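Inspection log for the structure reproduced underneath, given as structure tokens.
Excerpt of the complex: some chains, original placement.
Here the chain labels run A and B in written order, and each chain numbers its own residues starting at 1.
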Amino acid sequence: PPRNRVFVPPRARRLARETGIDLSSLEGSGPGGRITPADVRAALDDGTAGVARESRSPETNPA
Amino acid sequence: MVVGDVTTGTDVLIVGAGPAGYVAAIRAGQLDLDVTLVEKDAYGGTCLNHGCIPSKALITATDVAHEAANAEEMGIHADPAIDLSGMVAWKDDVVDQLTSGVEKLCKANQVNLLEGTATFADENTVRVSHDGEGQGSETIEFEHAIVSTGSRPVEIPNFDFDDDPVLDSRQALSLTSVPDSLVVVGAGYIGMELASVFAKVDTDVTVIEMLESILPGYDDDLKRPVKQRATELGIEFEFGYTAAEWREADDGVRVVAEPADRTAGDDEEPDPLELEAEAVLVAVGREPVSDTLDLEAAGVETNDRGFIETDSRARTNVDHIFAAGDVAGEPMLAHKGSMEGQVATEVIAGEPAAIDYQAMPAVVFTDPEIATVGLTETEAKEAGFDPVVGQFPFRASGRALTTGDAEGFVSVVATESKGYLLGASIVGPEASELVAELGLAIELGATLEDVASTVHAHPTLSESVMEAAENALGRAIHTLNR
């Protein structure tokens, strides 16, 4: 999909940030294929899907 | 806070108490940070004192009068008299309630409030000078700072806001008698909102706009109903002209406007336009307030338009200094500033916050209102999606018809394959409120099917949101599907 746009509710986005999971690497199990917090947690337990921890340094992309 | 020439310290120093700064400060208090908020002028900033709130108050009030005066079709015969000074006093009262509310909320959340003008001394120190009462200045050391100094109206050559008949939006919102006539320079959202306010109390309004249409940046089909209603209200438009100068005239000003795209050396010199009016309102845009607080002393950089660039954590180029709101760039909207202010504070508090919204709503409070969120069809295509679009016209909405105002439509954009919502645009009654559901839908990753199969109360305008989603799926009930 263009721009690697993921269709993820805010609560799952926040959890992904907290845990360093890369959302674009996940398959959604929610309705309509949405990524749920459970998917993020499962990825974390797996240790596989997670990819790199989100970098703590400033990202260049402004709002 | 101790005043005088002493040095105090604070964990988080916030400069500017507009919707970016005061929201950041309240959030900081909630997160138990030691926070100091410096404001030189008035709590609530531009938005509460001279922007969003006063403009919406006058828009609503003039609407009440205008609707009643034009409801003969509904069997209502009224000829309301407008006392603008009374209206403005009411508006000021609303503003006072809100700004004193902001002050109380700050105090209740343990925010240290400091009145004065802040300038940076170095990257960990500001000086705050207090005018009036000769209270001198003080120095504050901080661990983290948030710059939220907002924006101010752009001035154009020869039109000085200090001159009496030349108004900025702030002054226009405080007139105490209805001008017979008004020239508005600029057909952006502020110019168009105020043009409607005055047209509704029977001012003869002429709008001069450099470009060829109102509301640059919005799709033509969204602008059309606004342009048409403005024309019905008697607003005249002079497109393709820029205001060049003004002279005093019998009852006010004579504004001279020149064709905007005059090519140098053109054979025939096109005629300038001369317009007489009681006053001239200049609303050609806003620019960041980033040049009056010695940002250089702290090492904070601005771009060529004067905005402070930030990353997704609201951080400037200096790691412990953040920026939020109008000074941090477009869109210059209050809710965008509040969101950035909260993110800045949460990041300072060590929370995993980020500016990661999918969709930023924008509202134009013209008549009818325009509201957009997320991507337009064109933007979706540019982003590489293969979008589907659904539309529902308000003239097919029972609720819209019962309000006597059924112009406009709801339009939704979604991905072809799974129907994920990407954006929405609305022009029509309560567009500003209807857009909320679609903003949530986009943030949640909702699909057209999700919106279409949610039961919406009858008779409401929000059914039109559902029907637009159904239309995109080929199964709207109250309009024909393509």
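Simple rule for what comes next: contacts are C-beta pairs under 8 Å (C-beta built on N, C-alpha and C of every residue); 3 or more make two chains touch, one makes a residue touch a chain.
Predicted model, so just to flag it, every value in this text is computed and none were measured.
Trainee: Note down how many copies of every displayed chain the full complex holds, formula style.
Mentor: Stoichiometry for the full complex in this file: A x1, B x2.
To be clear about the criterion, only the chains that are shown with their structure count from here on.
Trainee: Any idea how many Å lie between the Cα centroids of chain A and chain B?
Mentor: That gives a centre separation of 32 Å.
Trainee: Of all residues in chain B, which touch chain A in the complex?
Mentor: Against chain A, the touching part of chain B is residues 309-313, 315, 319, 328-329, 336, 340, 352-358, 360, 383-385, 415, 418-420, 443-447, 449-450.
Trainee: Can you tell me which positions in chain A touch chain B when the two form their complex?
Mentor: 1-3, 5-10, 13-14, 17-18, 30-35, 58-63
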